[in-house]
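Below, a portion of the complex is reproduced, with chain positions unchanged.
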Amino acid sequence: MASTRFLEDLDAHSYADYTSTGQGLVLIPTGATEQHGPHMPLGVDAMLSRAISAAAAEDLDALVAPVFAYGYKSQPRSGGGNHRTGTTSLSAQALIAQTKDVVLELFRHGIRRVVVVNGHFENYQFLYEGLDLAVREARAGGLDDSRAMLLSYWDFVDDATLEAVFPDGFLGWDIEHGGVLETSLMLHLHPEKVDMSRAPDHPPAELTAYDVFPEDPARTPGSGCLSSPAGATAERGELLLSTVRSGIVRAVTSEFGK
Amino acid sequence: MASTRFLEDLDAHSYADYTSTGQGLVLIPTGATEQHGPHMPLGVDAMLSRAISAAAAEDLDALVAPVFAYGYKSQPRSGGGNHRTGTTSLSAQALIAQTKDVVLELFRHGIRRVVVVNGHFENYQFLYEGLDLAVREARAGGLDDSRAMLLSYWDFVDDATLEAVFPDGFLGWDIEHGGVLETSLMLHLHPEKVDMSRAPDHPPAELTAYDVFPEDPARTPGSGCLSSPAGATAERGELLLSTVRSGIVRAVTSEFGK
Amino acid sequence: MASTRFLEDLDAHSYADYTSTGQGLVLIPTGATEQHGPHMPLGVDAMLSRAISAAAAEDLDALVAPVFAYGYKSQPRSGGGNHRTGTTSLSAQALIAQTKDVVLELFRHGIRRVVVVNGHFENYQFLYEGLDLAVREARAGGLDDSRAMLLSYWDFVDDATLEAVFPDGFLGWDIEHGGVLETSLMLHLHPEKVDMSRAPDHPPAELTAYDVFPEDPARTPGSGCLSSPAGATAERGELLLSTVRSGIVRAVTSEFGK
Amino acid sequence: MASTRFLEDLDAHSYADYTSTGQGLVLIPTGATEQHGPHMPLGVDAMLSRAISAAAAEDLDALVAPVFAYGYKSQPRSGGGNHRTGTTSLSAQALIAQTKDVVLELFRHGIRRVVVVNGHFENYQFLYEGLDLAVREARAGGLDDSRAMLLSYWDFVDDATLEAVFPDGFLGWDIEHGGVLETSLMLHLHPEKVDMSRAPDHPPAELTAYDVFPEDPARTPGSGCLSSPAGATAERGELLLSTVRSGIVRAVTSEFGK
């Protein structure tokens, strides 16, 4: 087995050895190209889902497929809205088709257990549709043991970790875009890509209970962050990663076995 | 103005009078055909979104379009899963296309303000895509003042109402499928369609933080309900309806004016 | 077996009992949201196909799925044209996809015999495509005994009934939009939704042998009716319903057995 | 103007001269590849719509685009059914897309008046959708004077001609597949492609008022013809062509001017 967990860095012959066991497991990280405030780069979602997948892959003896660098349209209530400059998104059709295609290819290789690790809130339902279509088609075509999982990494942050990361109280996942969670993880995983001197510090965005079309730019803070990342630290990022990693590993093992 | 709020019951000439003012507002209720336990019918989501839309339409002098009776695939973590008998769902493609088509037709009629009132959790992102495509196309085609809103009715239940409806504590929207909220609303709005003698009484489903493909029937209680509807009453339904109605009316008025 | 024929009013557990026999039969009524003159509501096609399906279902021990409330674009030569205000139509893509999806779901439930009951002329070919795709996919996926029928209800009006309903001579189905047939059926089935005092009385529309794009509003009478509904009566509606009902029941029984 | 009416035989420079007047008119013949009994070839529908288009084009100073040689799935009630060997059909998606694409290209060339001449019953609604999408898109893109017509050639056969061609009485268009009409036209236009010694002579098919899925081969006569072509003659074909040609020319002139 090669010394890398990343499919793009592995040669095909080593990968074929891996798949030939019939026990292979591949994680597909999915992100977005989306504004994340003035202090973090556009690729945060892709970087985090890729890094978290790689960490979990170590424990699962799994491989990590090339990250989906583009995601579904950013929405104002979770990502600031798709009207922002820099946010570069896919339509539903494109994301569904890509998900279906890639998962079917992995099944064709002999991989029977695929996990999609989502790092961009807005992606979830379209990844779900792509996975549903892929698993149906694989099974209709005779690959009866094809299975898949779908998860968003933040759903594995437990209460204890939340308390540690948000000592003043957690205000909800919806406003975490560009906030303490993502910034802490970036400070731990890619500190050179964060510039805390540019981090905004403003009250949390007051989100409405609905969406409007076309988007109303006034509904998103000028920074693009839905809450302040001021409390972010690399230590908190390390704790978050550790919690998420172990949670994902437990979940995958529970469903797919060792 | 005709004496009905429902587009399907209105004649075209009266509707044309309504749209000719340029101030028309149409609500589109969207539901699903989905199992809701042994005590409630398959059409609950469509019935509730339609009734709530009609109530809000009274206050808004709006009309209600024919309900979307079919919705996106039920998911185990919010609706029991699409493997259940009776659940009859649409693909992403079909729901997105229907949403886009219907909204564009309303714009063509002269309606410039459309509100999609969602009654089935799984629909949201596909309605969003359909609305986004419709508003973009309408505006590219010259209807520059076309606007739309998207909301799910439960997002307008406030904390005071939650406390009143769930005196023992609210366990979360995710397990409300077939539970106290929907059953109370049905007892208030369509009591003849509920048979509380068949209502299950079991502990809340323990939901995982992820989805699996293909679905695992063992993850959903046999009843199809994710929590017990035992605490449902018509009075609680009336309170819920009142809260949701006024919340929606406030939101629409806030965005679209009187 | 529950006391309703309507799927949306049935609970999933009773439905599962019904499907478990392997002898289940489901009718899918399809209509439109389309102008039907000043004397009838926009929902006529959906209302009629639903009521006719329910009547036939009684005799066939069948169930009726939620009606397709939206149909294909109204055409000037059969429905007055899609440019009319109030007419709210689907594209080919949306209607084909919805038909395919819903029929496949019924097959998944264990239903092996599906009948689509069309109530809107323009729908037919798109329902045909959806059914063809669904039955092919079901059979390719192993459901080898999946079968379906497609019919338009007016094709079951026999000559004797035509003579009774049109004592002065029948002028052809093409101009029956908003005319005697539909109005009579509505007067019988939903009299409260018809206002004969608003019924137009003008000569039949002179239809061309072709279509034009974009539609030319001058080709449709201002009323939206292609012929006068003046001769409509509830008695004629009752006769029409009786003829159509028994014709459909004979046809379905002939193909699918008792 | 070049000496041919067929676009495929014309060079681009001559065509550009033709379009540059702004008065150009192009007819698009559409047919099918479909069994037409043992006495006629698979290409009958395409051959007839192409020849009829060419005849009308002479009178209209129009051009004829390459024929659509493949059509929508043959249906048992109009063409014998798509299960027959030799019948080679398109899905709705393919036919709609091709229609839209070709019409938009003609508009781009400067042609503002397009007529689709249908020669295969089952095509009509899909051609309609393609035309509707094309004209909408052309106009949304600024080609405000783009117009189109859609017609099926048999809709221009008048009563006098019917009486002359069917002296024993006309039994209806539905059973004319491979019968007297098409065979007479072929005997007049392409006699070398008809072998009357192989023409079947059996009673008309008894068509049901509905369709079944999958198709039931027993519903179509073994010959593939829905009625006997025994009465077909070249003279009757000549009469039919003359009637249809003049009818189409009148209709097009009436809509589009000289």
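Each chain gets a letter, A, B, C and D, in the order it is written, and its residues are counted from 1.
Everything that follows uses one rule, which is that contacts are C-beta pairs under 8 Å (C-beta built on N, C-alpha and C of every residue); 3 or more make two chains touch, one makes a residue touch a chain.
All values derive from a computational prediction rather than experimental measurement.
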item	value
Homomeric complex, total chain copies (4 given)	6
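Convention: only the chains that are shown with their structure count from here on.
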item	value
Residue-number overlap at the chain C/chain D interface, same or different (half cut)	same
Furthest chain, CA centroid comparison against chain B	D
Chain B-chain D separation of Cα centroids, rounded to whole Å	46
Multi-partner residues of chain B (each touching 2 or more other chains)	91, 93
Chain C-facing residues of chain B, complex	6-16, 19, 33, 35-43, 46-47, 65-67, 69-70, 84-91, 93-94, 97-98, 100-102, 105-106, 109-110, 193, 195, 198, 224
In the complex, chain D residues that touch chain C	72-73, 75, 82, 91-93, 96, 122, 124-126, 128-129, 131-136, 139, 147-151, 155-156, 208-214, 247, 251, 255
